[in-house]
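Excluded from the complex is one protein chain; the other protein chains are retained at their positions.
Right, chain A next:
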Amino acid sequence: MTRYFIKRLLGGLFTIWITTIAVTLLIHLVPGDPVQIMYAQSQSTTPEQIEQIRRNLGLDRPIYEQYIMYMGRVLQGDFGTTIRGNQPVLDLLLVRLPNTLLLAVTSLIITMVVGVTAGFFAAYKRGTWIDTTLMTGAIVGISVPSFWLGLMLISIFSVRLGWFPVSGTNLNNLVLPALTLGLANAASVSRLTRSSMLDVLSQDYMRTARAKGLAETLVLSRHAFRNGMINVVNMLGLQFTYMMGGAIVVENVFAWNGIGRLAIQSIFQRDYPTIQGFILIFATVVVIVSIVLDLLYAWIDPRITYN
């Protein structure tokens, strides 16, 4: 168990390292650089001055040198400062990370509650109008892009009904973005839950449970549910990654002040240290979540052992 855990941690570190290389290469492939973008509007800056600033930032050096210097600093806990505004990147990210996590976790809860409930009932009522309605809803949910759903929710609940603020970052504002993100993912979770439950409901041990004289609710909750959840929990890791990624879009639609919104701004400004810092934090969160889910998976299915 401990050995498995250490192996997973090392694997996770390796993943994060590869991510840093990939992102460094990618951001330098994008045309334009931060200094040019920053001074594009100002006529007074001469090309010599721009060169000078680039040199100060180390942008004139080859990519691999920039990468090694960057990683050297990161390993000492220094994520650098933003090119525009000169703020420490790590502080900027860590202030906003809880907002993104709050949004992602709330969405995940909505996903699980809505998706699992819908899938469970669709499976139990297989072939009835309940099943058909729920699964049609799921297809619609999968097909609708989250930014559109977000805009619709804003126009109905904020603009028409005035129940929630249009945008901002406090608990009151959490509802709409979390719904947007949660419902979209609930659709795919409900489909997985349904097929997984259908499989479980036809298993021999369900007949055994009924042969004992257990009430149907107990048969479903004790014998079916946990078995049906094995596949769903397995998918959760992937879902959470989607949540984090989806958060980037949704944060921008709702002006939710998370790291996703910061990332988009930095990408437009080619703010290399911020983008790199963002990816590093993002990758770390994904790796941690996937390790935690592995443990959860083993807990829910006793047949899984990590040796």
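Basically, a contact is a pair of C-beta atoms (placed from the backbone, for glycine too) under 8 Å apart; a residue touches a chain by one contact, two chains touch by 3 or more; residues count from 1.
What we mean here is this: contacts and distances are computed from a predicted model.
S.K.: Would you kindly match the missing chain to its UniProt protein name, picking from "ABC transporter ATP-binding protein", "Ferredoxin-type protein NapG", "FAD-dependent oxidoreductase" or "Fe-S cluster assembly ATPase SufC"?
M.R.: "ABC transporter ATP-binding protein"
S.K.: Which listed residue (A:K7, A:R55, A:R73 or A:R222) would be found touching the missing chain in the intact complex?
M.R.: Answering carefully, the residue with contact to the hidden chain is A:R222.
S.K.: Which residue from A:I53, A:I130, A:I264 or A:I300 sits in contact with the chain not drawn here?
M.R.: A:I300
S.K.: Residues on chain A that touch the omitted chain in the whole complex?
M.R.: Those residues of chain A that touch the unshown chain are 202-205, 207-215, 218, 222-223, 226-227, 230, 300-303.
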